[in-house]
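First the structure, in the form of structure tokens, and then the observations on it.
Removed from the display is one protein chain of the complex; every other protein chain stays in position.
We call the chains A, B and C, going by the order they appear; numbering starts again at 1 in every chain.
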Amino acid sequence: MDFTYTSEQDALRDSVRRFVEREYDWEERFRIIRSDCGFAPHHWAMFAELGWLGAGLSEEAGGFGGGAIENALIAEELGRALVTEPFVPHVIATQLLAALDSEAAADLIASLIVGETIIAPALQEAAGRGDWRHVETVADADRLTGVKTLVEGAARAGSFLVSARNGDGVGLYLVAASAKGVSRTDYRTLDNRRVADLILDGAEAVLLASGAPALTAIDHAMDHGLIALCGEALGAMDAALWATRDYLRVRKQFGTAISNFQALQHRMADMLIEVEMTRSLLYAALGAMAGDDAQARTAAVAAAKVQLSTGGLQVGAQAIQLHGGIGVTEELNISHFYRKLYGISRQFGDVDLHLARFAQARDQAPRRGG
Amino acid sequence: MDFTYTSEQDALRDSVRRFVEREYDWEERFRIIRSDCGFAPHHWAMFAELGWLGAGLSEEAGGFGGGAIENALIAEELGRALVTEPFVPHVIATQLLAALDSEAAADLIASLIVGETIIAPALQEAAGRGDWRHVETVADADRLTGVKTLVEGAARAGSFLVSARNGDGVGLYLVAASAKGVSRTDYRTLDNRRVADLILDGAEAVLLASGAPALTAIDHAMDHGLIALCGEALGAMDAALWATRDYLRVRKQFGTAISNFQALQHRMADMLIEVEMTRSLLYAALGAMAGDDAQARTAAVAAAKVQLSTGGLQVGAQAIQLHGGIGVTEELNISHFYRKLYGISRQFGDVDLHLARFAQARDQAPRRGG
Amino acid sequence: MTPYFSAEDTAFRAEVRAFIQTNLPPDLARRGRYDYHPRREDQARWAKILAGKGWSVPHFPVAYGGAGWTGVQRFIFEEEMRRAYAPTMDRIGPELVAPVLYTFASEEQRQAYLPGIQTGDTFWAQGFSEPGSGSDLASLRTRAVRDGDDYIVTGQKTWTTEGHHADMIFMLVRTDMEAKPQAGISALIIDLKSPGITRRPIWTIDEGLTVNEFFFDDVRVPAANLVGQEGAGWSYAKFLLTNERTNSAEVPHTKRDIAQLRDIARIEQKNGRPLMEDPSFRNRLARIEIDTMALETAVLRALTSGSHDGGSIASLVKVRGSELRQRIADLAVEALGDRGLAICLNPEGEHRMFEDGLTPPVPDHGIGIAAKAMFRRATTIYGGANEIQRTLIAKTVLEL
Partner (left out) sequence: MTPYFSAEDTAFRAEVRAFIQTNLPPDLARRGRYDYHPRREDQARWAKILAGKGWSVPHFPVAYGGAGWTGVQRFIFEEEMRRAYAPTMDRIGPELVAPVLYTFASEEQRQAYLPGIQTGDTFWAQGFSEPGSGSDLASLRTRAVRDGDDYIVTGQKTWTTEGHHADMIFMLVRTDMEAKPQAGISALIIDLKSPGITRRPIWTIDEGLTVNEFFFDDVRVPAANLVGQEGAGWSYAKFLLTNERTNSAEVPHTKRDIAQLRDIARIEQKNGRPLMEDPSFRNRLARIEIDTMALETAVLRALTSGSHDGGSIASLVKVRGSELRQRIADLAVEALGDRGLAICLNPEGEHRMFEDGLTPPVPDHGIGIAAKAMFRRATTIYGGANEIQRTLIAKTVLEL
């Protein structure tokens, strides 16, 4: 049992940190948000060049030999800087394709990790409220009809990975962005991700997997996506915590630095506890990903999602509260940490969904250590 | 709209307050708890003499013309001193009999308000978890079989008011303590009420009401009982709050009165808010009792129960926490406030039960003021 | 003890409701549903209609246009306004500045300024906070130096609520640099069209405009615009802030939010059933409704107690009310599911930070909800942060 990063992992973290420090200042972020597609293709190319797009993928799957740990680590640093590039969806897409273990999938992975193309996962629908297992989109042979929501990176995606009901239950399909019957409604989320509703009206699609293999692949990919999301949340929480700490030390009221007020000190201590508990559950989930107990994996990933949702909101809200008025301004990053954490807390299902997933997995899993 | 007590009500409050100050000191309470039946017959006789046992009953029902307000007020003062005499069950019994509006009931009320006899309501069963609407006890003609739980004052009761299933659904029965087939298991609750399981094994009973009238009477009586309970909780909360306030002002640590610590000040402010919200909901429930909207009454009473349960636990727990070690000792009243509030929070159903009752009543009620 | 509305109250409610039903223009009610950042023109239109009935500033002394209502009647009036989705009215002029004017200003000043507030013709801002002095007003630095019949005002004010609508500003300025911090402060009325004033919008977390920053660069203000005594500004501010706290419980607004959320929860579905039937949602909504009922009764207790006790109950209901407003907004976002996560600017709103040109797939009942939830983070900060209120409760009520 070892919770320290390897030197390779440390180097990867440094590389991301250097990027955001040099290339991703606050003004740059505003520019990107207001751009056409809501993210910067030149940044994405840099991600590919620096090897991040394949860092969290095994060598068998065509990646550089890492896994969930590397993805979480990259996402954490991106979360710290509130980077809007669609890294979490990239993790889901690559892991989904990797789980299919086919030649076609391998080709797609190859083009994804060099940044040649973007494939956006389109797995959720409004009625599911974030639960990707809720699928109403229908496949009639190779034609899909339905609406997928919150499809991130859609504006630049060459194709989409779409779940749809078919004769086997659920199938996983590849839909080209240019295919007939495909249209989009683009919008921003509260945390300034650029997403779309993907409207499929008899859209031509290629079946990649069907039935149990498709469901298993989707669950596997979503576990990876949730872990990356947890990393992103952790980065935002940690950054908000320490930014608030720094502010308390310089901000004066009633003739003294407000860091001297005991009530605020205790609030900060509670925020730190939430951050450390989130970090702990991320590690617990990473540990479970390395094992072969599916229920333990589901439980640990759901646990992390519950904690990052409630802890993230608490840390984000308190960061604003402790900043006072300036915390609610658009120009300061504090309000954007909150928006990010508010978005993440509801992304891929809310607290109730993941509490229920956790409880169900625990009912079925043997007790840890027996 | 007026939230001030009348001079008669103030006088009643003073009378209860004088009693507990003179007759009910901390040593006396310990003596009573360790006595055979867990309450003091001479105190009960005094309650009757001072008119408290009929103060909350209308004149038509044989009382002295008051109602829920008077009962809440008496209970509040008794709660302040953690008096163990079974006043809340007395409220339920008298209101239940009053709702029956029969000659037999009137005779029983007359003997109750002069303290001649005690009739203990036995309306709940273990499987109901405090929900009095859950009745499994069976009436076979005039013979009852079943087990009633948490019957307060049972050791001194001359008879019991028992709910049981019969051909009409549910009937309300009077069972003499001396009847064949009646036995008891006595125990103490966490808040040192002396209660019993009442075991009915073909026990002879007299039917008082059946079907809808019985259910209506029981709900009416339980509304009154819950309001008295709310008064009792409010008294305990308020007393715990101010005792803690006084302690913080004298207790010194690190060279200063701990009342100067901001984190503790804010905690105290939150406790005060809980006390005031409980008081407010007691008043709201008293207001609803005066109206004729059954759903509004249920909602307001359930709301008060939810608030006193969560607010009571919070105030009780924080009173201990702010006292530190001495707060958990048996000899100081602070631990007993907590035990009282812990007991009350689960008495007659837990938070979930009353949240559900509230929600259901709100679904059916028109919005207040339209 | 009669803790319920009297027959007179009920009749009054019916009268108010009937008036609103007849007189509230439908386009105002429609925009009122979006709830949030109302247009000045909507507020002014509605103020005029109410003024015609004598109801635009009910809390004023009757001599200055007040309705002579009891506190409970004012509460009922506010409740009916919110219930009908009437525009939320400007608060700075009628509720904060005007009471200071009719309590402390000269008769000339009252005659000059109160009518414009009553008719909705003049909008006001309040200039208290400065950079570096949030809840700690005693540290303010904007100076007013006497020069003949004028003051010359230099400095900066921030967090100026609805300053972009305002014609006039009620300012705290430092007139005496030598006096103790609180004693050197005076209250001035300044026409915002005066030369030397610039305004900067402060865009907030909801991408909307509520607060502004004002820069005063040698602004010349007639000395006649001094309110009350020089050096007494601090006491007027305290008076004003107490009013701000009492009102900030916002119970009528929260009750309307609840009704709106119940409507949403009957439309939105979860697991193929109306969200209203989901046990977890029901429990949380019930808890919010219970807490609102408690807060409402606490406010009514304060309104009927007769004493303007200035502080204790005000702080208490401000803390609980502001937290409730956040909880209800967050639950509404959650009720909208995926649609609650979209940034959706008010289609009939003004003052946008930037046009993203996007049209998110948010149903009409969801418009404004998410932005509102974001902005509500400010409720526990403005009007005296909740930390300040808790300290105030501890000191004044608990005497710690």
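One rule holds in what follows: a contact is a pair of C-beta atoms (placed from the backbone, for glycine too) under 8 Å apart; a residue touches a chain by one contact, two chains touch by 3 or more.
None of the values given here were measured: they were computed from a predicted structure.
> Out of all the chains shown, which come into contact with the hidden one?
Looking at the complete complex, the unshown chain comes into contact with A, B, C.
> Can you tell me which of B:M1, B:I320 or B:A359 touches the chain that was removed from the display?
B:I320
> Given that one chain is not shown, which residue among A:V91, A:L286, A:V328 or A:L341 touches it?
A:L286
> List every residue of subunit A that touches the chain not included in the displayed model.
1-6, 9, 69, 245, 248-249, 259-260, 262, 264-266, 268-270, 272-273, 276-278, 280-281, 283-284, 286-288, 290-291, 300, 303, 306-307, 352, 355-356, 358-359, 362-363, 367-370
> Of the residues in subunit C, which ones touch the absent chain?
Touch with the absent chain occurs at residues 279-280, 283.
> For the chain that got dropped from the picture, name the residues of subunit B it touches.
Answer for subunit B: residues 34, 124, 126-127, 129-130, 149-150, 185-190, 192, 197, 252-255, 261, 263-264, 317, 320-321, 324-325, 327-331, 335, 338-339, 342-343, 346-347, 350, 352 touch the chain left out.
The rule is simple: only the chains that are shown with their structure count from here on.
> Based only on mean CA positions, could you tell me how far subunit B sits from subunit C in angstrom?
Comparing mean C-alpha positions, subunit C is 41 Å from subunit B.
> Send over the residues of subunit B in touch with two or more other chains.
262, 265-266, in rising order.
> Check each residue of subunit C and list the ones that touch at least two other chains.
Residues 387, 390.
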